[in-house]
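As you look at this complex, bear in mind that one protein chain is not there, while each of the others sits in place.
Labels for the chains are A and B, by order of writing; each one numbers its residues from 1.
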Amino acid sequence: MAPMTTPGEEMHALVERLYPLCRSITGDGVRATLDIVGKYIPLQVHEVPTGTRVLDWTVPQEWNIRDAYVADASGRRVVDFAASSLHVLGYSVPVAATLPLSELRGHLHTLPEHPTWVPYRTSYYTPEWGFCLAQETLDALPDGDYEVRIDSTLADGHLTYAEHVVPGEVADEVIVSCHVCHPSLANDNLAGVAVAVHLAQELAERTPYHTYRFVFAPGTIGAITWLARNAERIDRVKHGLVLACAGDRGRLTYKRSRRGDAEIDRVMRYVLETSGRPHHIKEFTPYGYDERQYCSPGFDLGVGSLSRTPYAGYPEYHTSADNPDFVSPEAMEDTLAVCREAFAVLDRDRRYLNLSPYGEPQLGRRGLYDSLGGRSDAKQAQMAMLWVLSLSDGEHGLLDVAERAGLPFDTVADAADALRAAGLIKA
Amino acid sequence: MAPMTTPGEEMHALVERLYPLCRSITGDGVRATLDIVGKYIPLQVHEVPTGTRVLDWTVPQEWNIRDAYVADASGRRVVDFAASSLHVLGYSVPVAATLPLSELRGHLHTLPEHPTWVPYRTSYYTPEWGFCLAQETLDALPDGDYEVRIDSTLADGHLTYAEHVVPGEVADEVIVSCHVCHPSLANDNLAGVAVAVHLAQELAERTPYHTYRFVFAPGTIGAITWLARNAERIDRVKHGLVLACAGDRGRLTYKRSRRGDAEIDRVMRYVLETSGRPHHIKEFTPYGYDERQYCSPGFDLGVGSLSRTPYAGYPEYHTSADNPDFVSPEAMEDTLAVCREAFAVLDRDRRYLNLSPYGEPQLGRRGLYDSLGGRSDAKQAQMAMLWVLSLSDGEHGLLDVAERAGLPFDTVADAADALRAAGLIKA
Partner (left out) sequence: MAPMTTPGEEMHALVERLYPLCRSITGDGVRATLDIVGKYIPLQVHEVPTGTRVLDWTVPQEWNIRDAYVADASGRRVVDFAASSLHVLGYSVPVAATLPLSELRGHLHTLPEHPTWVPYRTSYYTPEWGFCLAQETLDALPDGDYEVRIDSTLADGHLTYAEHVVPGEVADEVIVSCHVCHPSLANDNLAGVAVAVHLAQELAERTPYHTYRFVFAPGTIGAITWLARNAERIDRVKHGLVLACAGDRGRLTYKRSRRGDAEIDRVMRYVLETSGRPHHIKEFTPYGYDERQYCSPGFDLGVGSLSRTPYAGYPEYHTSADNPDFVSPEAMEDTLAVCREAFAVLDRDRRYLNLSPYGEPQLGRRGLYDSLGGRSDAKQAQMAMLWVLSLSDGEHGLLDVAERAGLPFDTVADAADALRAAGLIKA
């Protein structure tokens, strides 16, 4: 019998499928990426014209590239875009020229400390062209003339991003945001995309409490564009998570929102701490991924960021070594599981009001003790009911109750359900 | 010469006197208990009819019991209520039958892990009958038929509780509450009753600042009944203490009110910490004694609970081993002393307003330094005056001053008295 495919293997297969595409902040690489994602979950794709004002920024010209290479005197391609999208400086202007190596060097980027790796470089807002290659490739090039050719276009076009919505019981939204602008880099951020796709599929299996909105957009300018186009409706976004570097083998890292104590911050801390996973929780800094934009002081959304090893925290970061082997099915499954657990808490966390707040209500009369009769955790369930009654004063939510009582969140939420069914509390 | 009786010995004598009575949440055992207490301090006894709605509850039928036993075929009583009130399941419905041991077993309660002890069990709200006995007694019973008889009545009647008030300078009240529903158990709660009685006697020796109200009521339903009948006047209750398990030889335990930082919480912490007594301070939980009711979110009174070893924290808890030997005169005296010290702070703690808040007032001109001349603690007394002046801004009480200044509370309160007499501060 053929073994079943695990979710981790499915996510890894998606990473491998997306890996070769040359993504950037605009252009057909993003479109091709979203086409593939769209085969897993339906997407609403948005195209925003070059020149559109978005907050303090302007949508730039669209960049597309067909071919790029450095060829030696014999015509052999010593650096070839066809081999890896990393070989060309992102947003390179077109060039077709023959140059001596001495002159060409100013346009070549390497990583001397990792001589076999190709770096990832871009120049979005300063017109420039260049190639990225391994230091050892550069070292092997003899002096002489080289033909360089970048068959790219920078022209008015569009910036592309996509959304996928899982409707919930309420219109209040949780956003899950992934940047899709990096070319052949697996952990940054194809792993994040793959985890998001699986989360969306799982959430659709039942109607969640919150509405979940997945945003697949280029970093910075894409998030800014999304915010500009959704500014009027931003109040519906109650919580959010930026997924990035979600697949390496390191421990989990949660970076708090700018608020520091937003509910997503408290939920992520609770899930990470109570699950026993090795993890690290970082305070907000205004540098990183698109949480920078969501948490800018005008919006100040409750959006944190979940990674494994954070950006720039591993040597493979922004190099050709961030390839599909660098991310593991198990790590992506673990990231997925943490998101699942966190959203489960987020969806059940509610503030209730005790409708019988003077003295304890008589639980026995309502059969609330009997209902626990046969359960091994009857004592915990009873304590959870007493705690929910005690703290349901409009000031505390169920996560507060769980933390103060030292009881599992689900036990507390189950107790709240029983008390609500008995008419003793209301949301 | 005969030695003087110590307060500890007096309290212990009261415990021994009350010990044999069969108390429950209603009935003549409570009345007999209150009759005895009433010989020490005058009591106002309240009788609340069966069926009276009290908050979410209803006063149950009154239970009385005259006799109960299990007798073997020879007529010998192998379990006999006359020997200990614990032998009958509290609130047992009447029964008169002859049963084989195999059938009787379902009504027998033992403590296999303590084979010589008799457990304490009740069934207040589910009609049931049963006996409690030592495991070794049970083990020695031969098979065969046994006569069981419980001569009890469950009938409309009353729930009984009592109050004793020590009038103070102000109508603001401190309540001291003890449950009186447990039968022959010494630490839980006859020791609490005995300490309360002595506190009441001591407080009456002079007019205290606060009015002190002592409530002797059955647990849960009694406190709920008291709250229901006093809901309109509950605002006068500023502080309170539930006394329970007040006589065992363990260290003192203070359980904070639900508020966590009510003045009683701060005073108890101050007294326990500065007195150097071994002690433990617990956060509030909605489980325990009648602080559960006083601290329910609708009332949310500043009521904490003082015990030595907390309920269920000692193996003798709710067994025949919680007998008068289990409580010690010295432990009860120590509990009494802590209450005395705490109430002394509570009664002197006041917020003052500095009437000369611009610059330091000239203390020398008013003779406030001279008055300290001969005292060994003159420097401390002077510092206390400066601290009281500095912090008497309407935001801080004298306990705040003592804690921030690191000075004894009484030194600070004496300084405040001197400053008030000099017209420099007012309450």
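We adopt the following convention: a contact is a pair of C-beta atoms (placed from the backbone, for glycine too) under 8 Å apart; a residue touches a chain by one contact, two chains touch by 3 or more.
Computed from a prediction, not measured in an experiment: that's the story for all the values here.
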Selected from B:S92, B:T110, B:T335 or B:S392 as touching the chain missing from the view: B:S392
Selected from A:A82, A:A231 or A:A421 as touching the chain missing from the view: A:A231
Selected from A:G106, A:P142 or A:G298 as touching the chain missing from the view: A:G298
Given A:G144, A:P286, A:P315 or A:G423, the one touching the chain that is not displayed: A:P286
For chain B, residues in touch with the removed chain: 354, 356-362, 364-365, 383, 386-387, 389-393, 405
Chain A, residues in touch with the chain not shown (by the definition above): 55-57, 125-126, 220, 223-224, 227-228, 231, 258, 285-287, 292-293, 295-300
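Rule of thumb we're sticking to: only the chains that are shown with their structure count from here on.
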Computed distance of Cα centres, chain B from chain A, in Å: 56
